[in-house]
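Each chain you see keeps its place in the complex, though not every chain is here.
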Amino acid sequence: MFFASDNAGPAHPSVMQALMDANTGYASGYGADPQMTRVRDMIRNAFEAPEAAVHLVATGTAANALVLATLSNPWETIFCSPMAHIHEDECNAPEFFTGGAKLTLVDAMDALMTPQGLQDAILAEETRGVHGPQRGPVSITQATEKGTVYNTADLIALTDVAKSFGLKTHMDGARFTNALVSLGCTPAEMTWKAGIDAVSFGGTKNGLIGVEACIFFDPAVSRQFEFRRKRGAHLFSKHRYLSAQMLAYLTDDLWLTMARQANAACAHLVHGLQHVPDVTLLFPPQSNLLFFDAPRALHRRALAAGAVYYVTRGDVDDGPDDELLTGRLVCDWSTDHGMIDRFIAHLTR
Amino acid sequence: MFFASDNAGPAHPSVMQALMDANTGYASGYGADPQMTRVRDMIRNAFEAPEAAVHLVATGTAANALVLATLSNPWETIFCSPMAHIHEDECNAPEFFTGGAKLTLVDAMDALMTPQGLQDAILAEETRGVHGPQRGPVSITQATEKGTVYNTADLIALTDVAKSFGLKTHMDGARFTNALVSLGCTPAEMTWKAGIDAVSFGGTKNGLIGVEACIFFDPAVSRQFEFRRKRGAHLFSKHRYLSAQMLAYLTDDLWLTMARQANAACAHLVHGLQHVPDVTLLFPPQSNLLFFDAPRALHRRALAAGAVYYVTRGDVDDGPDDELLTGRLVCDWSTDHGMIDRFIAHLTR
């Protein structure tokens, strides 16, 4: 009963097969492999962006930090939600890769930044000539770290605010596809048509071993990105194994299929939890993860029964039985519905 | 009627005389001037800290950024008030000098961090293994950017929280002496006896041309600081002119005298403003600067009459006459009481 993270399940067999298939003969390194040409074409097609610059890296933090460094100057501040992965879970990687930019936290509802909150935050960073941090790019996580999803109107409203100040926009798409299938829109509608300038297009949390694409709709910064990636030690010599994963991902809609499976598993969890007494869902679950409040005793029982997930805002083992603690449950493409049913059964027993 | 900043008035004549006196013959550079030996002794005496490491730089931002870089690692976050100069007014200098550390904002009342707020902020930075920013030093501005002052019990309460997490503490003392004479305590009582590890001991805002002392009560980090200062381009070749200013500052209690004059001028302003209709003081003024709300029309009249000060939260020239805007008034050692009286007269007319 493993719900700890979408980075803990196996890669999809098609991805493994693609790795095996790629493992023959010689291939030029550092992104000059023929598979990368196909990857680039397929991503451009999928995003209806024939000019986009596309580069691969192996971790989500690398994708975010390198894209943000490319979009910003060291004397700027990046606007993001207080729950943003770039703020909470990257051990200052954005600060490192940008050369010392700052992050400004924007008021958010259910981890979703609001246009008003963004406008207020930008206005509050007055810059005051050269004294304050200058206004830099806006980073939007889609789906959010809390499992919620911006619809395209939300995105347009946010990017409109950014554009009214001349600011660039970045989408942290570690769970891009989970959001995409949740909305049922096209990649273009969720990105450049909604005013997004650059995307961390994640694969690692959605069935790959470790590949993310960095997509710039304006390719002018592509060369700069390549230097940043190389000196960040994120250019793979045996790059074909990154390309192969991404090729498999984009072939036969595997990316969409896996995200739908993960979201469906999460919906199944939601359905089950709604019937568990004393359990309250915290955010509207719209992708592949959810948060819920439950009494300590309930968490303890589930964990004792072998469930694996994170409990925050308190010690599961120490405190009153009826105190509410928050659990996080994450599904991936491989999450078994039977496993979910057993988990729900343990909770309701 | 100039109240825009305490960096806009002249240096004290004794400081200028000290510069003239220092300007004879040859002197070794880079801090090896004989005056620096005396500066070090006088500061150690004043702070009752015979082992303290003492170094000079020429700007307050350099003092803060270099001290914080010395106390922290690039993967840490520095705790400070949302109004901290290091956060709002240094264009990411702390992020630059630390190599990419983050700043975490602590809830504050009247720009004074509360122990509870600090504890909450530290706890909220859970670190989560290597994923989150790690907890770094606490930076306390004394007097604050809003003119308020921590008393020694406040300081001890804050540093106790920091110490309970094993964190170092920094005092941004750009207005150190204004706070000191406001409290009437000793430098030791306001620093190491209250749990402070390192101080930016300001002179620039208090009658010098441009000198700040960086004081470390534990001298173990002194050598590291010197490398950081040099590669930050903040080691002066003709260092004697920094030493001379600081010597004058510490001689015959000039530092205390000037701070008392600045605070007295501010108190005079407060007294005058209390009798002006429609004016409301925003923070308890405890040092040499104050904030007040007044209708737009009142600000406009004062500025038209030649007063110079910053008005925030709105455009003086555009908006309803009776909308309240915030003005900031700052005094220094040279602020003339007659000038204050004229200013008050313009407001009350």
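By written order: A and B. Residues from 1 in each chain.
The working rule: contacts are C-beta pairs under 8 Å (C-beta built on N, C-alpha and C of every residue); 3 or more make two chains touch, one makes a residue touch a chain.
Owing to the predicted nature of the structure, the values given are computational and were not obtained by experimental measurement.
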Taking the full complex rather than the 2 chains in place, the copy count reaches 4
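One rule holds in what follows: only the chains that are shown with their structure count from here on.
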Here the gap between chain A and chain B, centre to centre from mean Cα coordinates and rounded to Å, is 41
In the complex, chain A touches chain B at residues 74-77, 88-92, 95-96, 98-103, 128, 130-134
